[in-house]
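Okay, structure first, notes after.
Rather than the whole complex, this shows some of its chains in their spots.
Going by the order they are written in, the chains are A, B, C and D; count residues from 1 in each one.
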Amino acid sequence: MEKKPISRYPIPELSELPEDIRQKIEDVSEKAGFIPNIFLALAHRPDEFRAFFSYHDAIMEKESEGLSKAEREMIVVATSARNECQYCVIAHGAILRIRAKNPLIADQIACNYRKADLSARQTAMLDYAMKISQNAQAVNDADIELLEEHGFDQDDIWDIGSISAFFGLSNRLVNMSSMRTNDEFYLMGRQPYVK
Amino acid sequence: MEKKPISRYPIPELSELPEDIRQKIEDVSEKAGFIPNIFLALAHRPDEFRAFFSYHDAIMEKESEGLSKAEREMIVVATSARNECQYCVIAHGAILRIRAKNPLIADQIACNYRKADLSARQTAMLDYAMKISQNAQAVNDADIELLEEHGFDQDDIWDIGSISAFFGLSNRLVNMSSMRTNDEFYLMGRQPYVK
Amino acid sequence: MEKKPISRYPIPELSELPEDIRQKIEDVSEKAGFIPNIFLALAHRPDEFRAFFSYHDAIMEKESEGLSKAEREMIVVATSARNECQYCVIAHGAILRIRAKNPLIADQIACNYRKADLSARQTAMLDYAMKISQNAQAVNDADIELLEEHGFDQDDIWDIGSISAFFGLSNRLVNMSSMRTNDEFYLMGRQPYVK
Amino acid sequence: MEKKPISRYPIPELSELPEDIRQKIEDVSEKAGFIPNIFLALAHRPDEFRAFFSYHDAIMEKESEGLSKAEREMIVVATSARNECQYCVIAHGAILRIRAKNPLIADQIACNYRKADLSARQTAMLDYAMKISQNAQAVNDADIELLEEHGFDQDDIWDIGSISAFFGLSNRLVNMSSMRTNDEFYLMGRQPYVK
């Protein structure tokens, strides 16, 4: 099979992009060694690009006592798997492997998080993320209390829900544009870690 | 019954907010005559607040030949009704009534858009928005071609999908925080328009 | 857009109708100030018309200690919203506003009854009505006991279930005939009540 | 196992019932040789009993060129199977076997009507009945046109939809009251017919 294109929509030339967007793409490219396709696929809409990555960074690039960066990626992978978002599962699966220093956890969560090597606390976190994703209208006090029993505070709970909700947006953008996953993500972080 | 609070989360004092956020709230308050609760309920997270409203404005505060501002609100109301988001249905229902100069259309769409006083083109637009909302993983070329037959171009189609996806995020934030709808929205735009 | 017709089916002339049906239509018209479309849309089937309104009146036009007339309308609105019945949500939403002397409650319930200004008892009532509507085959003793804990007796529980089940019938008749909602209902009962 | 009772609700003594209801029960008892439990289980609510059976008779006790009595029973069995209504599947399955003079057809339809010994016209009839039962909000012109191509006229189509909708009500009443099926129905009409 011929490989499918990056997006159903045209990809702008980097040289045609607004300076701040071009800069952000160059930064990520330097850091990752390649340009993740989502940066290219959203670039034709500069304002949406800026808002999207601002939102993303606000909830993903922080780390609290209650919610590590790796755990944030777990939420992304679980939510995106349920929404059948190829790009987000594979790209954030790679990031999760790296952040968790665990080459197995991303595939486990993508397939069935209930059977993954997670703590009861992390499973409760993902149960809540899935409820936000699939049935947010029915979220109630009992859901919140269960998370509190596992030691999450109100800010953590906001983060869990927001990450699930934000990636629900991301998943839909990816699927509506048939965004292609970069080949580089598939193998990242799969080598066993020396302990 | 006692009225429920604005949000499950605390609402910051306006005086404690960063200047740009306080200014944005004062602007909307002046324009609307009251502060829509979503501005208060998101204010405890300034970066997310900024990203949220930037995204919102980028897709809602524009008007293209193919997609009027009223039609954008139709997408919000249809998507939010399916996600059972009280705030978005009622607040954007009010805006839709005003923008469409039609006191009936918001309730019709919220209840069952297939039976509303819409053109076949508008119904196809909402069918696509609902597929993005409910089953985006299955969007395919046939969906896109159907919209093109109704005269939507690629940018319109991106907008329809993005609005549905963005309000999917908004609907989940509202439901997870039990955000309360301002009383003012219920009656706005319900008076018949002189033609 | 041109407005859609009252029904997919022809509407008989009042003068051609059987006397009892014509009389019932005139009575409701006098009381409401207009003829609610469901009376016109069912009139082509006199026996079904009679049975439908007899059933309706038997469960809706009574009031028990455990279940007020306003609460009966809450059940109608919640059930009809889930079944996406435009006519029933909007027409009975109007009646609910009037009977509950509350201009907000109908829209709140139609959008997401779990977030409406209701007592825990009323929410349990609607949970049961929704189970009858969506999953009656799984109703069990625990459902009944929960309602009893909230103070509903066996007759109330029958009423809650019957109202949900009867409006399931009504909702399907409306949707299969594309019955149009009268314009008059949209604004009824929306003015704030003096307390 | 001990047999379960006729209903979760008390069954009135025949002697305590209003004259018309007692008479109707005696008539059906004489005709059938036993009292079908639904007559007993609804009798504690005389007005609802009367309306229920009036509605039932108006749509089931007629026969049109387009829709035989046996075909009406097919709709009941298919709808009730989907709603998991034990009483209606078994009792109306018996009536269907008798009216269709076919000892196999009821079980075939109850299990999977798409695989039953039916004409393409009858399968289309049941497809529409199932759409009314499961997704009436989405019924559209294409559904109606398909039935017309199979020779159903507007009155037939109303009947198909109404029977499905009415038995949706009946199915819910049965399930909410845990109404027991009479033993007599199980074997009725199962003997092969001499042709």
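The rule is short, and it goes like this: a contact is a pair of C-beta atoms (placed from the backbone, for glycine too) under 8 Å apart; a residue touches a chain by one contact, two chains touch by 3 or more.
Worth saying up front: this structure is predicted, and the values here are computed from it rather than measured.
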Query raised in the report: In this structure file, how many copies does the full complex comprise, given 4 in place?
Result: 6
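Methods note: only the chains that are shown with their structure count from here on.
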Query raised in the report: When the centre of a chain is set as the mean of its C-alpha atoms, what distance in Å lies between subunit B and subunit C?
Result: 28
Query raised in the report: What is the distance, in whole Å, between the centres of subunit A and subunit C, each centre taken as the mean of its C-alpha atoms?
Result: 44
Query - Computed distance of Cα centres, subunit D from subunit A, in Å - result: 51
Report summary line: Residues in subunit C with touches to at least two other chains are numbered 84-85, 112, 175, 178
Requested in this report: Based on the touch definition given at the start, go ahead and assign the chain network to line, ring, star, complete or other.
Outcome: other
Report summary line: Pairwise, the chains that touch are A-B, A-C, B-C, B-D, C-D
Query - Interfacial residue positions of subunit D with respect to subunit B in the complex - result: 137-138, 140
Query raised in the report: Hey, which residues of subunit C end up touching subunit D in the complex?
Result: 8-9, 45, 47-48, 50-52, 54-55, 57-59, 83-85, 132-133, 136-137, 139, 144, 154, 158, 161-162, 164-166, 168-169, 171-173, 175-178
Query raised in the report: Of all residues in subunit C, which touch subunit B in the complex?
Result: 1-4, 81, 84-86, 89-90, 103-104, 107-108, 110-112, 115-119, 175, 178, 181, 183, 186-187, 190-191
